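All protein chains of the complex are present and in place, except for one that has been dropped.
What follows is chain A.
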Amino acid sequence: MAGGTASSGGTAADTYKNARPWLLLPAWAFLGVFVLAPVFMMLVYSFLTKEFRGGVIWEFSTAAYDQFFFNRGLFGDEPPTIEWTYIAIFWRSIWQAATATLMALLIGFPTAYFIATRPEKLRPMWVFLITIPYWVNLLIRTVSMKFMLRDNGPINDFLVGTGLINEPITIINTNFAVQLGLFYSYLPFMVLPIYASVERYNFSLSEAAADLYASKWVTLRRILLPAVKPGVVAGCILVFVPSLGSFLAPDLLGGAKNFMIGSLIEEQFKGNAGNWPFGAAASMVLLTMVLILLLIFARQQARAQKGTG
């Protein structure tokens, strides 16, 4: 994503700039049918009138967005104030996703660095090892996580057994369990792009820095990190965005006590509420947020390119 395009600038791109634009046709056709059309449908639905118990009536209405942003009390007849409910749900989801991303970065970066610094022959094996657990279905991995975390599960048994703690720590059905689940679900999406960046990194730069009396910390901060930044940014986006909309981890590990964006939207289509336009509106707000985020990243990347080039 952002990393790929940013680092590919240079002579090769200039030479082939106008070659074979029709190569993109299949991709555009796919995106058109399976991404743009559904998003457009969602946009239309978010401005329709809801039908009781699911479905829409083909009449223009902004009720869905009104419900999202304005609070009119329990009975819907008070003067409107700002609705904090959904903002709070979105904020919680962002916070959870951000924490999971940070955890993935803290563990993923050293891992990727480790793999990239192994002898070339061994690297594919390490990458292979990282991906093995992800051959198992996400649902099954999340349920297994639940087995590990519960009050009388292996983690608590171990901690109590070794005398580190006296009482089991309640992890399951907390926000921390959700963060752990998200972090675990998407960790390879952090490791792999960073690995790709670090692998391309010219380690003689680090040696040169050391020769010029830079400490290891300074070398990491001033030389390595800026060089592999596109990979780090790509990894963060790849973990953050799916975490934001996930509902499996919040449901299974968080006990579904609090709506996340994903479960709020799901409830509108499959739950009692049956409010399709509102579900579509919430999806549009989420989509807009993610798009803005990606645009900011893309612009920063472009600016960085201009600065160095």
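One rule holds in what follows: a contact is a pair of C-beta atoms (placed from the backbone, for glycine too) under 8 Å apart; a residue touches a chain by one contact, two chains touch by 3 or more; residues count from 1.
As a convention for this text, contacts and distances are computed from a predicted model.
> Considering the UniProt annotation of the chain absent from this complex, which name among "Putrescine-binding periplasmic protein", "NADH-quinone oxidoreductase subunit F", "Cytochrome C oxidase assembly protein" or "Ferritin-like domain-containing protein" applies?
From the choices "Putrescine-binding periplasmic protein", "NADH-quinone oxidoreductase subunit F", "Cytochrome C oxidase assembly protein" or "Ferritin-like domain-containing protein", the unshown chain carries the UniProt name "Putrescine-binding periplasmic protein".
> With the missing chain put back, one of A:N173, A:S197 or A:S243 would touch it. Which one?
A:N173
> Using the definition of touch stated at the top, determine which of A:L24, A:V39, A:I57 or A:A88 touches the missing chain.
A:A88
> Where the complex has a chain not shown, which of A:R118, A:R200 or A:K257 is the residue touching it?
Reading the full complex, the residue touching the unseen chain is A:K257.
> May I ask you to list the residues on chain A that touch the chain which is not drawn?
52-54, 74-76, 85, 88-89, 150-152, 172-173, 251, 255-259, 271-273, 275
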